[in-house]
Every structure is written in C-alpha cells, then in structure tokens.
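Provided herewith is a single structure, encoded as structure tokens, for subsequent inquiry.
With one protein chain held back, the other chains of the complex are shown just where they sit.
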Amino acid sequence: MTQPLVVFDNVVKHFGSYQAVERMNLEIYKGEFVAIMGSSGCGKTTTLRMLAGLDKPSEGEIRLNGERINDLYSWERETPLVWQNLALFPFLDVLENVEFGLRMRGMAKAERRKKALLWIERLGLEEFATRDISLLSGGQRQRVALARSLVTEPPILLLDEPLSALDAHLSVRMQGVLTGLQKDLGITFVYVTHSQSEAFAMADRVVIMSRGRVEQIGSPQEVFLEPHNRFVAEFVGGKNILDCTVVGFDDSGLVCLDSQHGGFLARLPEGKTVVPAERVTVCVSAEHIDLTAQPMRRNRLNCTVIGEEFIGSMVNIYLEASGGLELQVQKRHADYNLLGVHCGQKIFAEWDGAHALILRGD
Amino acid sequence: MPWFGLCFSMPILIWQLIFFVFPLAFLVAISFWLVRNFRMVPTFEWQNWSYMLSRGFFWDAYVHTLAMAAGATVLVSLVAFPCAYTIAFKFRESAKQLLVLLLVTPFFTSYLVRTYSWQVFLSDNGIFNAALGLLGLEPFAMLNTAFGTYIGYFTLCLPLVVLLQLFSLMYIDRSLIEAAHNLGCGRLRTVLLVVVPSARIGIVVAALFCFILTFGDFVSPLYLGGGQPPTLSTLITDTTKSGQQWPRAAVIATMMIVTLLIAAFGAVRFAYRRRA
Partner (left out) sequence: MNEHRLINFLLRSFVVLVFLFIFLPIAGSFVFSFNIDRFPSLPLGGFSLHWYEMIASDPAVWQALRNSLTVGVVVSLVSTLLGFTAAYTDFRYPFFGKSIYMALALLPPTIPVVIMGLAMLAFLSRVGLSGEIYAVMISHIVMCAPFAMAVIRMRLAQMDPNIEAAAWNLGANQWKAMRYVILPFTAPSIFAALFVTMAVSFDEFAVAWFVSGLNETVPVRILNTLQGQVSPTINAIGTIVFITTMTLVILAQLLLMRRRKPASA
C-alpha cells in the first residue's frame, strides 16, 4: 500500500461555538480524483480551506507527504486552490495572472513568461494572452484560473465548486476538460461540490459530508450501490427508504423484517450483524422495483400511482402505499410504455430480497 | 506572525492617541489649572469653573450660541430638503451627476474668501444695497446683524447638508413611493409620511453636522454678524488672542464638548431608533 499524499488525522474545526468539521479522517492518494460533496454548511469548503492553509484546524493533524502542515501558512504550501468565484486579479491581464505564482517564487521574467505561455496554450487561451480578464467569458476565465494554479506544477490541485457558476452545457464540457487534464498530468485533484452528478461523473472516490461529519467515503459505484446510512441514500437519490424491525433470518441468509407496511426480506451488507427486535433502515433502488397486478414475491406493497416524471431516457413513477409511504420507481421508456400505467391506478410494487439493502448506520 | 497586523493597525492608533485624544484630555485638564505670573501652573482647582459658570456673559454667550446654532440647523435643513428632494427625484442621471459635482465645488474654495465676498455684497454700501438704491429703495442693514451671521452659516453648511440628504434620498426604494401613491396617498403626504422617514438617518446626520459646524464657527458671527453678542467660539478666540487665560478658555471649550456630545448622542438615538 503506497503512502497517501494527504492525510486528515482526527481533524476538527470549530469557529467559536459552531462545529464546522467533526473528527475527519481521510486519506488521499497520489493521482486520485477525490470529490468532497454535500449540501451547504456540511463542512466541505472548510475542509478544503484547511488543506489550502486558509483556515487552521482546531484539533488533529493534516499531513502532506507524511509531514505535518498545520502550522504552515498558505504561501508555504504547494496547495493551489481554484476559487469558486475564480478570484482572478482584475488589474492584471491573462498572462500576468497566470505567471503570478512563478513570479512569487522569484523566477526570472523571460523564463516565467515562457512557462506561463505553455500553460496558456495547453488550455487553449493563446489568443487571449494579453487581454484584460474582464473581457473574457465565464468559461475562458475558468481556464485562466486553472492555468494560474497549475503553472507552478504542484503535486495537488484544490477546486472549490469551480463549475457552479457555469451553465449546464459549459459545465459538462468543462468536466471533460478537467478529467482529461487530471489524467494527463497525473496530479491529485481534490474537488468540492454540491452537485452529485458532477462528483459521480469525474471522481475516483467521493467523500460525502453532512453537518461537519463524514458520512461515507468510497468510489461512486460503491456509494451508489451500498450507501451506508439514510443520509447518503437520500443524497445519491433514486432510493426508497423503509423503517423496519428485525424478526429473524431465513434459509438463504436474508433477514426477515417487519414493518407497518408488512413483512419484508432484505440482505445484510458485509460485516454487519443484526439481532431480533433491532430497528433497521432498508434501502431499495428505484430501478429494482417492478410494477405488476399479480405480485409473486415476498417483498410487495399495494400502491396507487400518484405521478410520473420523464427524465431523458428514463421515467420516474411515483406511488403511494398505505400509511403515506411514497415510493419511487424508475423504468426505461420502452418498459414504461409496455406497462401502460396511469395516475390513480392501483398496482403492486415488488422487488427481490437481494436488492433490498439493510443500511449500516442510521 | 502578528507583526504584519500590528504594523498596520498600530500607526493610526498611536498617532490619534498622542495627538488627538491626549490634547483633548489635556484641554479638559487645564481647565483646572491656574495662571500665576503669566504662566500656567498645574494644579486641581475649581476656580476657573466657578468663575466662568457664574458669569452672566458666559451664559449669555452660551444661550446665544445654542439658539443661533439650533436655528441655523433647522433653517438649513428646511431649505436643503426641497433642493435635495428635487435633485434626487426630478432630474435625469446625467444632470444629477453634474449637480453633485457642482455641490462639491464649494469644498475646494476657501470659506474665509467666501465670507469676505459676502461682506462686499451685504455691506451698507455694498452690492445689494446699491441695487436697492437703484430701485429707489432705502438701504437695509444686513452686515453686522444676525441676518449676516445666518448668511454665513448657510454658506458654511448648505452644500454639505444638501449632499448628505441627497445621498440618503437617492437610496430610497422607489417602489415604496409608488406603493404609497397606489394606495391613494397624495404627493405631499407621501413626501411627509414615506420619503422623510425613509431618509431619516441622512437628514439627522446632516442636521447634526450642521449643528456642530455652526456651534463652533467663529468666522461668520465675527465677520458677518458684527461680533455682538459674542458666541462661545468668539469668547475662546478672544481669550486666547489676548492673553494666557487658556484655563478659562478650556472651561468654555469643555462646556462646548459636553453640549455637542449630548446633541450627538441624542441625534444618533433619534436617527437609529426602532419603531416600538
């Protein structure tokens, strides 16, 4: 196992009485694209700022290449940050903005100009080199910010919601630019975002945070298939949550559960055990639920169709079961058309026990 | 590295403590000193205070200064408001900028020179009286009267008060006024019930500055008002010019400071009060 590039060791950050980050433990490896995600106030930006040296941890240690960096100022670290609002210097043109980091290192003018121009070309900004930055478009300014951070060839690049101000089209294009850049350069990217789609599209691993706590760390696939708790399941979307109580076990190893909506079977994630009478949360993906008038499986619910939503090539069907429980089912267009459901229709929702996951946490 | 922060925060603090706070505190302190053989002697006696506060001429001057300053504040504010209102609401953006520029120009001229200019206009044989004469009217005494002092106060304060009121009026939410009209509030009533309260802070701050300036001014009462009856500022300059009775002048100055502090406190409370 190689040495991680960055280690957060029991890092805590509070501002007065406000706890921004609670006991964070995270390892980031060289060459990884890590996305830290969550809604506002979850502590993701604070985590990034601590890594950049703009905020100091209240407790714990941050290590870069094995060395403690808590006490290093931002200018003593090599952790350039691409700001959410870009923070380009308005009184400098593009070239001067890009070469800034090299200038601060004391590099001679001719040499730093050359290097800066190299990166300007690399990001497709040659024709704007001497232009005033206020004359550039959002996407162009974005690339200037990137060039400015990368010109010093750092081991790691930090990005604070860089695509949030761009429109959807441009954002998707830039995602491609970023992943391509990261793969070519082999630098570690630490990327903060509130957008689940961005994180899942680009990252090797994601860190999901809520109210200062890390809820789950894993690859996008892992997180999506096996969310650890209710928060993560709701965050990644497309999941149905049921509260149940453990009754026993059946022969195939599935857990028997009881709830106000009836009895169900569900599987345990690796390493988790339960005892009878324990309360657990069960999660079923929307795409694993089938709709039928003749249910044949143990896991079933009698529902009424209350709505439909067309999203690209899929359709989301919303159902309501007894007791006010709402279900979300996802089907491809073709399958949806075959079903022929309509609003108000009574139908059964059913799913395999193997597709129902008991969540590790609450 | 707290050095950086200290390098930037300390200079003005040290400078103002030594050369602003200390001299003012020193001023209050010397009001308790005595003058012996033309020199000031550090001590703590109430003599100067009992002297000054028992003198009729002091209280006459105090009441006179207070009345003049209060009157000027009210008058200047009343004259300035329609002017500021019109500029804020009845002129195009480009005209507004030009008018603001014109309002700033007096600050680059000398108040003393303008006062002297008024002397020429207001004197008994001056421009205005000559004009009256040409129209067959009797000359009218304007210089060396309270009228003259007021002309001077207006010259001193009017541009500033108009500007301060104007800045406050410019930032009023126009939709408030439209809503008032929409609800049947007549134009004048809207001004009184919506515009004035919304610009309250600017109007009160402008009035406070006007009061402070006129309360302490010694130029207009002397060169346009004739110097009689004297204002507190005239008393101070006379006392300072004619001798070393600085302790007594310090008593007058301290009384002025106290008065202004009360006025400022009251004004700020009034300006920023919240509706119950």
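All chains are identified by letter, namely A and B, in their written order; residue positions are counted from 1 within each chain.
We adopt the following convention: a contact is a pair of C-beta atoms (placed from the backbone, for glycine too) under 8 Å apart; a residue touches a chain by one contact, two chains touch by 3 or more.
This one's a predicted model, so the numbers in the text were calculated from it and none came from an experiment.
*Asks:* Just to confirm, in the complete assembly, which displayed chains does the hidden chain contact?
*Replies:* Every shown chain touched by the left-out chain: A, B.
*Asks:* Among B:155, B:168 or B:190, which one touches the chain that has been omitted from the display?
*Replies:* B:155
*Asks:* Could you tell which one of B:32, B:62, B:153 or B:223 touches the chain left off the display?
*Replies:* Counting the whole complex, the residue in contact with the absent chain is B:223.
*Asks:* Out of B:5, B:56 or B:184, which touches the unshown chain?
*Replies:* That would be B:5, which touches the missing chain.
*Asks:* Kindly state which of the options A:37, A:52 or A:174 is in contact with the chain not pictured.
*Replies:* Candidates A:37, A:52 or A:174; residue touching the omitted chain: A:52.
*Asks:* Among A:118, A:135, A:225 or A:343, exactly one should touch the missing chain; which is it?
*Replies:* A:135
*Asks:* Can you name the residues of chain B that touch the chain not displayed here?
*Replies:* Contacting residues on chain B, toward the hidden partner: 1, 4-5, 7-9, 11-13, 15-17, 19-24, 26-27, 30, 79-80, 82-83, 85-87, 90, 99, 102-103, 105-121, 123, 125-127, 129-131, 133-134, 154-155, 158-159, 162, 187, 209, 212-213, 215-218, 223, 233, 236-237, 240, 246, 249-250, 253, 256-257, 260, 264.
*Asks:* Go through chain A and note every residue touching the omitted chain.
*Replies:* Contacting residues on chain A, toward the hidden partner: 52-54, 73-75, 79-81, 83, 85, 87-93, 100-101, 103-105, 132, 134-135, 148-149, 152.
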